[in-house]
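Not every chain of the complex is shown here; the ones you see sit where they belong.
Letters are used for the chains, namely A and B, taken in the order the chains are written, and counting of residues starts over at 1 for each.
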Amino acid sequence: MNATEYSYAFGGRDAALTVAPGTVVELTTEDCFGGAVKGPDDLPSQVCAFPYLNPVTGPIAVAGAEPGDAVAVHFVDIRPARDWAVSTTFPHFGALTATHTTAMLHPPLPEKVWMYDVDTERGICRFRARESDLEVELPLDPMHGTVGVAPAAGEVIMSITPGAHGGNMDTPEMRAGTTAYFPVNVPGGLVSIGDGHCRQGEGEVCGTAVEAAMSTVVVLDLVKGAAPAWPRLENDTHLMSTGSARPLEDAFRISQHDLVTWTSSLLGLDELDAYQLVSQTVLAPAGNVVDTNYTMLAKLPKTVLSGASAYDGVHDRLRETATGYLAQR
Amino acid sequence: MNATEYSYAFGGRDAALTVAPGTVVELTTEDCFGGAVKGPDDLPSQVCAFPYLNPVTGPIAVAGAEPGDAVAVHFVDIRPARDWAVSTTFPHFGALTATHTTAMLHPPLPEKVWMYDVDTERGICRFRARESDLEVELPLDPMHGTVGVAPAAGEVIMSITPGAHGGNMDTPEMRAGTTAYFPVNVPGGLVSIGDGHCRQGEGEVCGTAVEAAMSTVVVLDLVKGAAPAWPRLENDTHLMSTGSARPLEDAFRISQHDLVTWTSSLLGLDELDAYQLVSQTVLAPAGNVVDTNYTMLAKLPKTVLSGASAYDGVHDRLRETATGYLAQR
């Protein structure tokens, strides 16, 4: 799927493509600035026009998906499409600045652009300080900040907002090798993907990651009758629940509550027993603490699961599909 | 130092012991229930008497420590003192329950006790479900939930509260091999330590970890004129800033702000350059989301630091002291 047309929201749009469950889809995504920030003088507040920020590619319908089902999005490959990437501050956006909702009388912090060199061969992107000569090579760890489905209740939600439909969760866990599960709210589910990052710290504290256009390969699949309340992730070592809300403790509560009830269900465990087991074993990293909702993750090591498997093993099957695809490429 | 007498607060108490900087101190700590919860029928609300919860051992003065200095607490060894440990729910305490401040009309969740077998030889503690037969062996990862100094401004703060003085931060990073730095507010600094955990998930969601009495060895040291605003941690791979506040995003902000300014200072980097660099490289795990303040950590990989070293390399020196001590034991 070539991203020749972008959308800036989840919901309110017909499928651009419909695929059968299990299909491998190749797609491209633009960066969160729509590619408009190409150098240190391209200030986002000048070269981007609200609301045309954070374009997403899609939506893609999964044939047969009905409300109550889960769509699975397995990331096979996420590859920076250019040899540069970009990060910026943005007026009144970020965790260490007054914002339009954490409203204060401070003038905005300076708006600045950092250009990164991207070397996919060596697997690095290079940070270069603006006010001194420091350069630091950072490992590439490509991921998508924005992945989600059409929301419930007919809502149309800007692509910068994360929520129960997914969206702009901005977690570094959304990397190749991860399967994400979303609740289906409308026929087809309508998956959209965007906001590629060469890498991102947890919390995305300045408001933007190492933003890049991406060439991405996903497998889209369907799990009938398995809609989670909030997006869930799975990789080879961990199950993960997400919560996106404000204040941040509510994002934490949502993610932990979901993981406790999920664990209870997977292990046939009393809910308080699951609460206890999760309490001693969970990891709780921040996704983002800058967007219109904040995102927390609750990560459970699979070693705790006594062999139980989520969604009847769909992650393992999608891993096999991915392996087969990559072997043939 | 034998913990024959305990304190339940930071501040308001004279030193029980004074040591020279660089001294190795062996101490014992009781568990957060004062050892009173010994079996599944020992409900904490019945066998513990508020405010006699979460006893800490100390305070220990570091000779020569004056306000404006930092005391360094390096954890050499943390070893469970018994072959059992315990975790519980507690009425109106925890992240997934109404509390006295997140006040609601719900009755409390059931109060339950989970006893863990501890096997230090095999390095595991065993979770046993209360309502089914499930047992799960979990790796020991011993740590102290509560480490801190006498607060500023003459305050006396219950040992269950984390803050700028440290206290009950409940982060799993407070394990052997870690150095913690605290601001000195009163002569001697007055370090107290307690609340040993055989292991703990991030966030400590049910309110208690795998609570255990501990035999612990620390090195106490002094860094003149280097008081951090909030506690900082360092291990062989990461620098860490902490923030303890509510709501949770303020704990995040404090920790990230401290790490950005610390990085700026260590690398001679413009503050916005440091903001950018930290944004792409930081880890942001929860400490606790249950105590009277919540705790977040901001963890920076040392690989980002271009060789710069914090506090003139005191962590490395304390590691050597620890190695020497352990070799002789």
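What we mean here is this: contacts are C-beta pairs under 8 Å (C-beta built on N, C-alpha and C of every residue); 3 or more make two chains touch, one makes a residue touch a chain.
No experiment lies behind these values; they were computed from the predicted model shown.
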| item | value |
| --- | --- |
| Oligomeric state of the whole complex, in copies, if 2 are shown | 4 |
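Please note the rule applied: only the chains that are shown with their structure count from here on.
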| item | value |
| --- | --- |
| Of all residues in chain A, those that touch chain B in their complex | 87, 89, 94-96, 109-110, 112, 114, 127, 129-132, 134, 136, 138, 199-210, 246-249, 252-253, 256-257, 260, 267-270, 272-273, 275-286, 289, 294, 296, 298, 304, 306 |
